[in-house]
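With one protein chain removed, the remaining protein chains of the complex are shown where they sit.
Coming up: chain A.
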């Protein structure tokens, strides 16, 4: 199996990353504030839609149908894009996609590209790959810009700089903007308007100079070969219209059969994602537009393998709204970096180990990065049953031996009620000997909590002694 690269180093398991994040009180404060705000906004705009349950079901069904007929719709998409004057390239993995894009940029003779925020290009580590070829990629989404200037990694799907507060952003702008282009004004404050203005001026210069743009797409319409990008800031529209060459890297699961299907997703996505009824900018383009050259790179990178899995394939329905991140109590306390992948939070916990395989300790630990509270499933606009996929993935990888031994012992006891009864009797007699601190991995629990007192008599014994309380 080829190794699928997901744009993040993957060395330490999730619990160790998480332990570090949990101790970072600034991070926790920033995350808590941001996720709670956006969560409340989502809840209120979703409550406004009386047909939300039907919309969600329609979204699920359209995606499901498309995935089941993906081969057909992809060929249709290719034909439509080509007919409209675009060029279609197929990439099986990250390396191939990067090679294709780098080749296309080089052919233009340019060494700088502007980027519309895109998960697919992050997934394949495109910016880093281009840099190796002497090409600099400039992110133009405000949050991506903050991440790039800060030499940081995105921590959220929609709000990559969610882990940063205003003061930190001001510092990053003041210190690093000048190294990348137009510097921040001397008197930059941490007022949101001042920060936005600094970014606007910095980016404006870039848009007017750059001849090549790279984007992803939220949806690709098979019927007409149309790409659709939803965004909030307008930077995307600048990238999509100003440069002479436009290259879009799009995961094969992004295809939708027809324009009609968009109706559903244009309602589901903005509400779930930013808590808005509609996103400020929706750009669509079909093939090559006036004087522009258009290339579409269709990316597999593990997706067909996921599609083959009966339980896990539903993860490909994901429209990257990040509602599951914003509501996840684990994500709220760890942030995105702990997941070691560009896909953090609940969706990352099921998508990353499927795309990348469970070869590393990190990838084996991701399906456990959840208390199975079910909040993610409840908010997911395409009804991905994340808890079920987590449980299914947990049963795949080999477990550590002490745990296997413990589970086997527990299973053996529960196999016969007589065994359980004997153990309970022994426990009742030895109850004073239970230590305050449990050994080994169980110690994590007793470090902050008291164990319950073991009762003198189990329910079972009480029932026998009193004939169910009748004596």
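Operating definition for what follows: a contact is a pair of C-beta atoms (placed from the backbone, for glycine too) under 8 Å apart; a residue touches a chain by one contact, two chains touch by 3 or more; residues count from 1.
The definition used in the following text is that contacts and distances are computed from a predicted model.
Chemist: Which one, "(Fe-S)-binding protein", "Deoxyribose-phosphate aldolase", "Glycine cleavage system H protein" or "Sulfate adenylyltransferase subunit 2", is the UniProt name for the chain you do not see?
Modeler: "(Fe-S)-binding protein"
Chemist: With the full complex in mind, choose from A:14, A:73, A:173 or A:339 the residue touching the hidden chain.
Modeler: Answer from the full complex: A:14 touches the omitted chain.
Chemist: Which parts of chain A face the unshown chain closely enough to count as touching?
Modeler: Touch with the absent chain occurs at residues 14-15, 18-19, 22-23, 28, 329-330, 333-334, 365, 367-375, 377-378, 388, 391, 393-397, 399, 403, 407-408, 410-411, 413-417, 420, 424, 427, 441-442, 444-445, 447-452, 454-455, 457-460, 462-463, 468-469.
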